[in-house]
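Every protein chain of the complex appears in place save one, which is left out.
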Amino acid sequence: MKFLDKKVTDIKIAYIGGGSRGWAWGLMSDLVSVDDISGEVALYDIDYEAACKNEIIGNKFNNAEGAKTVWNYKATKTITEALTGADFVIISILPGTFDEMHSDVHTPEKYGIYQPVGDSTGPGGIVRAMRTIPMYEYIAENIKETCPNAWVINYTNPMTLCVKTLFDVFPGIKAFGCCHEVFGTQKLLAKILDEECGIKNVERDKIKVNPIAVNHFTWLTQAKYNDIDLYPIYKKYCEEHPDGVDKGADNNWMNSAFACADKVKFDLFKKYGYIAAAGDRHLAEFCEGKWYLESPERVKEMRFALTTVDFRKKQLKARLEKCEKLVSGEKEVKIELTGEEGVNQIRALLGLHDLVTNVNIPNYGQIPNLPLGAVVETNAIFRSDSLDPVFAGPIPTEIYPLVSRVCAEQEAVYKAISKRDVDAIFMAFANDPLVTCSLDDSKKLFKEMVENTKEYLDMFDLSNL
Amino acid sequence: MKFLDKKVTDIKIAYIGGGSRGWAWGLMSDLVSVDDISGEVALYDIDYEAACKNEIIGNKFNNAEGAKTVWNYKATKTITEALTGADFVIISILPGTFDEMHSDVHTPEKYGIYQPVGDSTGPGGIVRAMRTIPMYEYIAENIKETCPNAWVINYTNPMTLCVKTLFDVFPGIKAFGCCHEVFGTQKLLAKILDEECGIKNVERDKIKVNPIAVNHFTWLTQAKYNDIDLYPIYKKYCEEHPDGVDKGADNNWMNSAFACADKVKFDLFKKYGYIAAAGDRHLAEFCEGKWYLESPERVKEMRFALTTVDFRKKQLKARLEKCEKLVSGEKEVKIELTGEEGVNQIRALLGLHDLVTNVNIPNYGQIPNLPLGAVVETNAIFRSDSLDPVFAGPIPTEIYPLVSRVCAEQEAVYKAISKRDVDAIFMAFANDPLVTCSLDDSKKLFKEMVENTKEYLDMFDLSNL
Amino acid sequence: MKFLDKKVTDIKIAYIGGGSRGWAWGLMSDLVSVDDISGEVALYDIDYEAACKNEIIGNKFNNAEGAKTVWNYKATKTITEALTGADFVIISILPGTFDEMHSDVHTPEKYGIYQPVGDSTGPGGIVRAMRTIPMYEYIAENIKETCPNAWVINYTNPMTLCVKTLFDVFPGIKAFGCCHEVFGTQKLLAKILDEECGIKNVERDKIKVNPIAVNHFTWLTQAKYNDIDLYPIYKKYCEEHPDGVDKGADNNWMNSAFACADKVKFDLFKKYGYIAAAGDRHLAEFCEGKWYLESPERVKEMRFALTTVDFRKKQLKARLEKCEKLVSGEKEVKIELTGEEGVNQIRALLGLHDLVTNVNIPNYGQIPNLPLGAVVETNAIFRSDSLDPVFAGPIPTEIYPLVSRVCAEQEAVYKAISKRDVDAIFMAFANDPLVTCSLDDSKKLFKEMVENTKEYLDMFDLSNL
Partner (left out) sequence: MKFLDKKVTDIKIAYIGGGSRGWAWGLMSDLVSVDDISGEVALYDIDYEAACKNEIIGNKFNNAEGAKTVWNYKATKTITEALTGADFVIISILPGTFDEMHSDVHTPEKYGIYQPVGDSTGPGGIVRAMRTIPMYEYIAENIKETCPNAWVINYTNPMTLCVKTLFDVFPGIKAFGCCHEVFGTQKLLAKILDEECGIKNVERDKIKVNPIAVNHFTWLTQAKYNDIDLYPIYKKYCEEHPDGVDKGADNNWMNSAFACADKVKFDLFKKYGYIAAAGDRHLAEFCEGKWYLESPERVKEMRFALTTVDFRKKQLKARLEKCEKLVSGEKEVKIELTGEEGVNQIRALLGLHDLVTNVNIPNYGQIPNLPLGAVVETNAIFRSDSLDPVFAGPIPTEIYPLVSRVCAEQEAVYKAISKRDVDAIFMAFANDPLVTCSLDDSKKLFKEMVENTKEYLDMFDLSNL
């Protein structure tokens, strides 16, 4: 890297999962839209061809309308080649295919278990983690070997378990996990500020929050705008909108198919008095199965969606077609900002500005009443080559029962998978609050889900199931 | 007090709730059965006549067969008179009458909520706490005023909340709460040692355990006999007895009507891999309502009992009759040891021996992953005028979700009642895992239960319910 | 306050100690030099006349060259009048007069105890604290009463004990202590960056540091510029400059008479491997008396100064003269920026920008191996109406012996003064590492220092000394 006056050139970014048709294009848009960083992006993917196509697409972005800098994209055949000399590593992979995801999300429905996402917790999240943790062990070892000083940004779910793996395998890693769910809640608060107080066009990052908890089950213990405490305003709004809110289209295109009415969020506020700060689809998965996910009818009543994997497959097909057109030039690349903070985080780590935002990293004490070492989500300060968590304070008494349970469950799942202890994995599975069926049915379900995805599970001894 | 060679005389014990027809007679038996302590017992009760009758009965114990020492009993009209000069204070009261208890236990049944005990948690425990905490505030203030250096032993439920109140009102208090539930599990382990290993007649206190958690939801992280680890033996026994165990009569007469088959305990072991150490009736109340208490049929299937308050009323009637006969001399007092450790604890605090046993006191760090200040149950060492908790270690990952939730819920209930904040009390009530009905029904239920017991709730503003 | 677009008007600041001829004028300069905040400053001082003069001077600043906004200054006769309606409170007082300070600093010299500052620790700091803590109790009570929601900024020494008092008396206070000592070390690092790496004109706040410890005995566990780790560079520089560094004039006019050669700082680095981040005059006072303060010769050898109170008196005289001229108009007011961050902190608390800087507040866990509740210095984030400490991590093993001692000593001094326990104060005094004389001589010294300043100590019972 070269540090010039207010500019850094010759940066190398390694992108693991660089064949993606979604996140990758978003990152390309974001990278080319700032004027003070430039360099090279090495694209590594187990689908090498996909990475090659993204190499072509990425390089086209340098000439897109609005491009302010230049990034050279290069597909690599090996992970080592991608990581060699990397200053930053971005990881965003799909662990398995949509077929495995189909099993994760839909197999449990036979037993009355409905999952709107199925990638973080619940039966889907746990079986997905069985595939993902070994992959992350491999990635962590490669980073340790090849670029131990690089900053590593994770976007893959299950977020908590991916980050846990990185730090467990390579304790000296400079890694963190990024998630935009809090941003959605900041936007909701901006909307409420408009409706309740007539204050218009507040940007989401002007809503100052103190996020605290475990990824996708995040809570805000504080929300301020200037000198306005948003808590009483939020309370009033919840009371006035018992059936949630129609937010209209979300500006973040990646979320457009996943909108919710925040009715779960408002119900949790009524119950606990704290603002939950993730999408309703995620929040519902961390609560007792009977609360919001008892049946498709209950989901409808709560006004969120059970995103099907068929939908995702259809979406993928459209993206594949778009990909071909972008490569051939039939369609032009177009800069569309994601609203994610990855590029700003990189700029802050390079010393170009200070940034306070939420991240997922191990608990060093930033949440004093959750276990040390568990991966938690709080604010952190990004500055020159350093990332320091903000002291978020203890989980409040009222929601501590919920949050400490979730945190402990993730720890139990990690321990079991990390040891390849199939009995312990099943015990965690059977104890998951979404797994409301009997122990015998839980066993049947677990066996079926594992069988469905066994191609990715050869590091586990499944013979005694 | 006078300390002679291996003997202490002139001890003064104040007994709050000294009109009791149960615990009081048990204590009289225990006190007169040791030969190295003697003195005076002041009996205070809001039912002064009952205390007077116990004065007569207590003094008769000095002449019972097997009596080894002398204690002078004296009913007092005021709490101050009882506490003046007290070296020890024993508190064992009934907060309200069996009519209030009837409402606590049975009103929720209308909403499908079944409680086998209803005195520690759940809707019954919470409404009982509304009556009890203000009484304990009064007692704590009187102790602070009159005998701040006395050792205070609590037997009343809700144990956790009573002890919390004592320390919150008078932080310098030398108090602890006693509960015999762990003893029952030690006896079960001794029975298993007999059946599985042929080791007979092991006394319960030779089973060395490390209890850890919150009262009535206690777990053993360690159970040893000599060099034998009882964990694998317990595991084998659970697997061989999926339907629990027939223990025959419990030797502790106070429990005879409350026997269980330990099937809940074995199920929890199967689920979590740890030994739960309270009676099944208590354990079930701290789990999700649907698990063991969904219906009377489920309770029957799990082989424990829903103790009715009618049964307790009948039992009381028999005791009242017995009381009259004891006073008149128609029936002779008879020493029947309780198996409780109160008298041995007193002897240890007097320096007559060292004693390690379980107690309920605030968490100073003895359980490092539960909140500081929350009342927890662990072992402690009783020695000359000192009580030091044993460092029990963290709650294990597997059961941490359950235990941290329970601990946090008790804290939330205490905070709400202590502030006389009826809205917050209701929120804690509605969030209780036993309260499985809708929020609207929860509100109706809460109102009804509060209405039923309002005679004892005049310190709360109930007008906005 | 009125929040306009990127501007806040109608702010009220209460300035306790508003008659000052130094800090006050600096603040006036800083306030008038930003264009996005305006309002009123109430000046309260026990010397009402001095406050009146500053009212005149302050209002003149609005017309000074470079003024960008308007602040109305108003002297008040009572503290209540100043605090009423205040949004911010600034406290910067002299506890007693220079005569008391003379005793603090110079009386110990008779016993071979030399203090370059004498306001934070050592015999001078402790006796000064006896005067100051009761004053801060009074101020804290008034804030609690009159403007409990105001943000309170303290500049007075002993910093640690002043902040401790504010939080102890009014736990809900929104207060913090500011100190510029870390800035000096950032400037030193910028200078070294120039000399060692040829990187010129780096502004001090581009040096990203992680300060950790107790005020005036602060250490940096991390110092970065862009991707450059300043630790190895500092090490090299220390080795090359065993006799310290000639920094030339400090740009901060307030420090001009107090320059040092950083030789103490370099010696501490050689000994412990960590960068100490306060002026040498302060650092020396927290080490063993024999290390750097054994004699005036030793001080000279270490190339720092024993600032005499006579010098301060002379300096004051000059300022008083300047004051008269400013009031009369004989001399014009001139904006001279202080380099302090107070105004920027105020702007951040108003939501005008985010700011990360070092503050003194109670330890909530931001330094996990120092006692909770002790006042510590770390970074914090200032945002809309919120101040959150950065998690600074534990004090490193190598310097933990020093820092934990200092932290514990401040706690012991606070406890003793707060209880008005003169015996305990003396014990802390006698145990201070600067008090190298015998216990008998310590007693004599303490009596003399207390006698010298007794006019300000009438809340202590000194009769048994």
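For reference, chains read A, B and C in written order, and residue numbers begin at 1 within each chain.
Here, a contact is a pair of C-beta atoms (placed from the backbone, for glycine too) under 8 Å apart; a residue touches a chain by one contact, two chains touch by 3 or more.
This one's a predicted model, so the numbers in the text were calculated from it and none came from an experiment.
Every visible chain touched by the undisplayed chain in the complete complex is listed here: B, C.
Of the options C:Gly66, C:Pro148, C:Gly273 or C:Gly329, the residue whose C-beta touches the omitted chain is C:Gly273. Although one chain is not drawn, the whole complex shows that of B:Ala175, B:Leu189, B:Leu350 or B:Ile395 it is B:Leu350 that touches it.
Checked against the full complex, the one of C:Lys290, C:Lys334 or C:His353 touching the unshown chain is C:Lys290. Considering B:Asp227, B:Glu297, B:Asp440 or B:Asp458, the position touching the chain not shown turns out to be B:Asp227 (whole complex).
Even with one chain removed from view, chain B keeps its contact list with that chain: residues 1, 3, 8, 206, 208, 210, 222, 224-229, 350-351, 354, 356, 364-366, 368, 379, 381, 383-386, 388-393. Interface residues of chain C facing the missing partner chain: 270-273, 288, 290, 369, 371, 394, 397-398, 400-402, 404-406, 408-409, 411-412, 415, 427, 430-431, 436, 439.
Here is the rule we use: only the chains that are shown with their structure count from here on.
With angles rounded to a multiple of 5, the C-alpha fit of chain A against chain B returns 180 degrees of rotation. Residue numbering at the chain A/chain C interface overlaps substantially, since over half of the positions present are found in both copies.
Ranked by how close its mean Cα position lies to the mean of all protein Cα atoms, the top chain is A.
Distance between chain A and chain B, defined via averaged C-alpha coordinates, is recorded as 46 Å. In chain C, there is no position where the chain touches two or more neighbouring chains simultaneously.
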